[in-house]
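Only one protein chain is missing from this complex, and each of the others stays in its spot.
When the chains are written out, they are named A and B in that same order, and each has its own residue count from 1.
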Amino acid sequence: MSENSRALKLAEDNQKLANKRKKAKEKWGIVLDTSKCIDCKACTVACKMENYVPVGFYNYRIWVAEDTHYAKYPVISRSFQPSQCQQCENPPCVHVCPTHASYKTADGVVMVDSKKCILCKYCMTACPYDARYESHTTEAIDKCTFCYQRREEGKDPACVETCPPKVRVFGDLNDPNSEVSRLLAYNEYTVLKPEKGTKPKLKYIK
Amino acid sequence: MFLLKTKLNRRKFLAYSGGTLAAGAMATKFSTIKAIASEHGKQSKEPGTKTVPSACAICVNKCSLFADVKDGVIHKLNPNHNFFKSRSMLCARGNVGAKVPYAPDRLKKPLIRTGKRGEGKWKEVSWDEAYDYIVENVIKLIDKYDNRSSIAFASTEGLQEEFFRHLTSVVGSTNSVRHPTLCLASNIQGYSSVYGTLPDADIANAKFVVMAGSNRAEAFITPDTIDLAKNRKEQTFVYLDPRATKSAALADKWFPIKPGTDMAVVLAMINVIISEGLYDKEFVDKYTHGFDQLREHVKKNTPEWAEKESEIPADEIRWMARKFAENAPASVWYPGRRSSFTANDVYYRRSCAILNAIVGAWDRKGGLIPKSGISLKSHEFIFPLYDRVKNRIDGGKVNFAADVLPEYIKSNKGMPKDEVAFLSEADGSWVLFRDAILKQKPYPVKGMFIYKQNPVESVPNRAKTLEMLKSMEFICTIDIQMSDTAWYSDVVLPESTYLERWDPAHSLSGVAPVVIFRQPVIEPLFDTKSMKDITVDLTEKFLQKDAFWVDAWEEDKAYMEDYVKTFKGVPMSHIIEHQLSDYPGAYKMLKEKGCFYKTDKIPYGKTLKEGARLKTKTGKIELASVRYPEAGLYALPVYQKPSQPPEGKYRFVVGRHAQFTQANTQNVPYLLEAYGHYENMLWIHPKSALKQGLNDGDYAIVKSSAGEQKVKVHVTEYTRPDTVFYLHGFGRLSKWLTNVYKVGASDAEILEDYAETISGNALLHETFVEIKKA
Partner (left out) sequence: MSTNTTTMDFFAKNDKISNIWLILTLLISLFGVYGVFNVLINGHDVYGVTRTVPWGILISTYVFFVVSSTGLCLISSMGHVFGIEKYEVIGKRAVILAILTLLCGFGVIAMELGHPFRMAIYNIISPNFESAIWWMGTLYGVYLVFIIIEFYFLMKHNHKGAFYAGLGGFIAGISAHSNLGAVFGLLEARPFWHGPYLPIYFILSALISGTALIIIIFNISYGRPSNLPEKAKNALTGLSKLFGLFLGIIIFFDIWKIITSVYGAPPEKYESVMALLTGQLSFNFWFFEVMLGMLIPFFIILFTKGRNLTASLIAAISAVIGIFYMRYDLVIAGQLFPMREPAPGAHVQSALQNGMVTYSPSFSEISIVIGALGFCVFLYLLAEKYLNLSE
């Protein structure tokens, strides 16, 4: 079985799983404390491994970007911002998709049904986060799925699980006792591009 | 002090101890081991999904992992959440391990060179052919030079390295050379001279941490790197480095210290702590030796003096000193772990150890903690002691030792000129070792076995290393990929990757020790073998050649037959089970949870208990060393002003990036992507770039007395104007490293090959370079 067919199978399995979980009550989200991030890229590589994202500089679902700071030697500070699909509650990519290939699962994960994708790339222009790319393996638009294949086992997404300082915390935003809910309750946080009205489910602790 | 002093007494067998890297089982234990049932055997390519615990081998940390295998193919390597040492993580490199067995560039068959050295013409041969070739050449060399030490053995750490060292002993050479003198030899020496050991730091609980040069955020050490990041908000972290690395991102304060002057800052901090009475008097009285001498010694080392040396403001040094004392014992001057910067490195490390000691931040929560381990059952093999053996080539008095010192330190009385004062018997000193081979002093070394190491890229002055290889009559390299060293070898043996083989259990010593092991996650994909199998096979071959045993005793041969029998007959799982047999349930835990430990709590204060002794001469923390003056060295750390780059030149510093393990993983495309560039780049400050007429993205020639390299220019504010840097491991010579062959620049090519003569460590920040537009 080639890497390509494994990628396709994963995409198909995830569609089946989304169907199976039609009554899921959770609302998955990730809370990030970027002050801990050291830009080690464990998350980006783990993502590529877990999801058969092909080699290529611009084939990626998640990324870690360096923040821009005032930097004039010797006054320098550095910080990093890991990110990915914001899994918007109001996802522009889903609105614009002509064939419902981009859709939101019952538990709020934005996914792409690769069989329905016509590769018009409208979702790519609609996404304010540049979170999507054209995949050669699935011949469709590909993006972060919160590692949907791991939902049944209850495992964290690969990026969350592998992170050395645990910058990302994954959990159910609907569950008041979840760690994510607690983090949001006790910390100030922000989202990326709030002005776009996308209501991201990735929350950044200030 | 050298093993050959025992040679006259042939009745004393050279006993080889497995030590902490225990891997053996004594002959008498055969029956016991064999009786223990286990499920060892090749794994079939069965369909379906399985999860297999093992351990990573991409860097030194050996993090425990769980491999997800789907239909016989590794799908993903996941962190082991039971393995507290990694804090439940697997880094980028660890993750990419899933692709290592499938890498197109890996070695798949034994190879024998057919063209000229380095020409890249090979023929694939069977293992038998390769072995015969090796055995023939080894015997030829030993006979020709009448000296088993005419064959050198170079290796680097790993769970199979033990077997390579067995091979060294089977062949009977004294010339083994290992990585520490390209790494932390000076660090071990410096700290050991104070505490009798190199401790770890309790970063998880430390409140004030100063780190100088160790770029933890880009050179992972578990658990320190992760604890530093996790404690980002709770801990005060001061970072000293000429570059604003990613570790600087974690720092509350970053000081671009003038390279080579770290010791001035440490001494000034000691000065402040003592003169302001901030030291832990009770601790100093009870546990240390030589405080009064120290008090006198540092009187002249005021913060104002240190400011002139280091360019760190005196007030900031005072602040650091006061904070350091205030937070003690939860204060740490991070005990490094990197190559020596400058020639005075051992003394510098001593000063760091002393700083921690005077505030009592030793073996207490948040301070320096002596490592502990879990002792595994091991047995000693008895290896033959041959007649035709000579002393280490770099051991004892070496009349050209002073040649490896940088000019400015040659007049320093605390620096040995005719030997390496504390040379490690097993490790040697790479720089000196290579010089000795090239000079053929005191005798010729004309054969070489290299395991897992890549001296062409890892030893400073690449041209010299190539010259050394050229002078060899026989070179055999064992690796998983065609390293540059393998490229210049005569025989290349492909090792199975860490995901395709068994490795013995190993105790990872540290603040809280834990045992890991490896088992095959998949069957070997190609015609490869583990180092264990290679050693056993070769030993078997040697046994068939009488010519090999002419200088050995009959019983030596019998012991070797037993050795072969042990490893041929006993599966590794049995050996592991035996290793752990002191701990009921341990083997089961290892197989199920992927690691074994007794507790994840840190045992503080073992060395502070009544009657406890440190492994120093006085048994105490030696602020003033007792052994050093005996060896003609300074008892207390004396600051040596480093030389500065002359006008128009820059100091070249080395460094790490989180994607690359030494020169090993640069060829992995996923990691190059994560690194963000396909080639390495010269960091240069805008002012210096302007001076040299360079723009971002230009190519420049970087030139030292050792060599020159062409490299892309990266103009950045993140470096001192007098310092330049580019990343290790690019600009490679092996064409089978397809992604980095002649891409970017090699630092080994331009680094000048200096070493210090206390521990024998290479000096990686003593090179000044010219830079001009290409």
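Please note the rule applied: contacts are C-beta pairs under 8 Å (C-beta built on N, C-alpha and C of every residue); 3 or more make two chains touch, one makes a residue touch a chain.
This is a predicted model, so every value here is computed, not measured.
Visitor: Return the single residue from B:Pro104, B:Gly585, B:Gly676 or B:Gly693 that touches the missing chain.
Guide: Checking each option in B:Pro104, B:Gly585, B:Gly676 or B:Gly693, the one touching the absent chain turns out to be B:Gly676.
Visitor: Quick one: say which of A:Asp39, A:Asp107, A:Asp156 or A:Asp172 touches the chain that got left out.
Guide: Spelled out, the listed residue whose C-beta touches the missing chain is A:Asp39.
Visitor: Tell me, which residues in chain A touch the chain that this view leaves out?
Guide: Against the missing chain, chain A presents residues 39, 41, 57-58, 60, 63-68, 80, 92, 95-101, 115-122, 124-130, 132-134, 136, 139-140, 196-197.
Please note the rule applied: only the chains that are shown with their structure count from here on.
Visitor: For chain A and chain B, let me know how many angstrom lie between their CA-based centres, rounded off.
Guide: That gives a centre separation of 37 Å.
Visitor: Inside the complex, what are the residues of chain A that reach chain B?
Guide: 1, 6, 35-42, 44-46, 48-50, 55-57, 60, 71-74, 76-80, 158, 161-166
Visitor: Provide the residue numbers of chain B that touch chain A in the complex, in ascending order.
Guide: The contact residues of chain B facing chain A are 70-71, 73, 75-79, 86-96, 98-99, 217-218, 220, 225-226, 229-230, 232-233, 244, 246-250, 254-256, 658-659, 669-671, 673-675, 685, 717-721.
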